[in-house]
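Please read the structure below before turning to the comments.
Heads up, one of the protein chains got dropped from this complex, but the rest are sitting where they should.
Entry: chain A
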Amino acid sequence: MSLLQIKDLKVHFPIKRGVLIDRTVGHVRAVDGVSLSVEEGQTYGLVGESGCGKTTLGRAVLRLNPVTEGEVWFGGRDLAGLDAESMRRERKNLQMVFQDPLGSLNPRQNIGSILMEGLQTHGIGDGDDRRQVQQDRHNRVVEALERVGLSDRALKRYPHEFSGGQRQRIGIARALVLRPDLIICDEPVSALDVSIQAQVLNLLEELQDELGLTYLVIAHDLAVVRHVSDVVGVMYLGSLVEEASSDDIYATPLHPYTRTLMSAVPVPDPSVEDTRERILLAGDLPSPADPPAGCRFHTRCPWRQKERCDTERPELRTLRDAPSGSTHRVACHYAEEILSGQIQPSEERAERIVTGGAADGGGGSGGAEDQAH
């Protein structure tokens, strides 16, 4: 039974024009028909480049953005249909960790007050009188702080007194203190230094093991997402293009966009860097206000075929010859043919595919190799 199920979710933002009267002249289709489900105790990683709608999707689940269409099932209720007050109450079960750890903490509130706020809002705390409730809340706050590796000395301090990594730990503690079932982490480590990043990633994993949390992790870094997630979904221009277990997605990426993304992630190992295939895409992301017809990726896809890619929007599906029960789904008409090599990347764009060695021969990098051996 999945904890969170999103069905055909759409979030469209109106584009307004006009001086006196706001006319709606169009819509930015930030999220345009995404369905996914997150299993209990697992981590679902959502990856994509900026502008693909991954953050909007995460916020729409919590109704921090209005949902245009679709359903969000959580604990037997459709969150998209709840009124504001019921949604507010429901949020104690769904918490969010934000990207910018300083920007998401009130600079004038001390840490104790920041962490206490959620408990007060939701009226959490056991006890017969006010004092006992206060004491219970205090204990919960300290427990959450200790879980993320801070101590109760932090309670009376303010956000600016902490380093970036510690602030992110506080952000995680704020989510934890309500003991939610699901935590949505929106770029939890992208603002942090490399060594701090790893500490926070390890912390998230430990907490999951101890508390049985479910995560929806949203990030742009495929290596980070693959490291923390059980299932990875790749988004492009408002829709999912591929979804698979994180081992499968690395072993056999099916969608051309996933292959491109994978090939663009630098690996800290010179021998891998020199030999791996790099697919360079032409141009930039098309505007989500006017997405291309047919497959969203066809304007940049090296494997693009005539007709069908331009006109028919591919559905997320399993491979035709996949064993039953396969969770690897892809939104590409020609996934099988591309995998088997039947369709080769088109001539004009093939030059943008760099197979290692040939391109790296110059540039002096060869010199470093010579010295090494």
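Following the convention adopted for this analysis, a residue touches a chain if its C-beta (ideal position, glycine included) is under 8 Å from a C-beta of that chain, and two chains touch if they have at least 3 such contacts; residues count from 1.
In this text, contacts and distances are computed from a predicted model.
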{"item": "Undepicted complex member, UniProt protein name, chosen from \"Putative ABC transport system permease protein\", \"ABC transporter ATP-binding protein\", \"Sulfite reductase\" or \"SusC/RagA family TonB-linked outer membrane protein\"", "value": "\"ABC transporter ATP-binding protein\""}
{"item": "Residue, one of A:Ala80, A:Met96, A:Leu222 or A:Leu254, that touches the chain absent here", "value": "A:Leu222"}
{"item": "Touch with the omitted chain, as defined above, among A:Leu94, A:Val141, A:Ala154 or A:Cys309", "value": "A:Ala154"}
{"item": "Listed residues A:Asp22, A:Glu40, A:Asp126 or A:Asp247, member touching the removed chain", "value": "A:Asp247"}
{"item": "Which residue of A:Ala198, A:Ala322 or A:Leu339 touches the chain not shown here", "value": "A:Ala198"}
{"item": "Positions on chain A where the hidden chain makes contact", "value": "49-50, 146, 149-151, 153-154, 157, 162-166, 193-199, 201-202, 205, 220-224, 226-228, 246-247, 250, 260-274, 278, 280-281, 283-285, 354, 359-360, 362-365, 367-369, 371-373"}
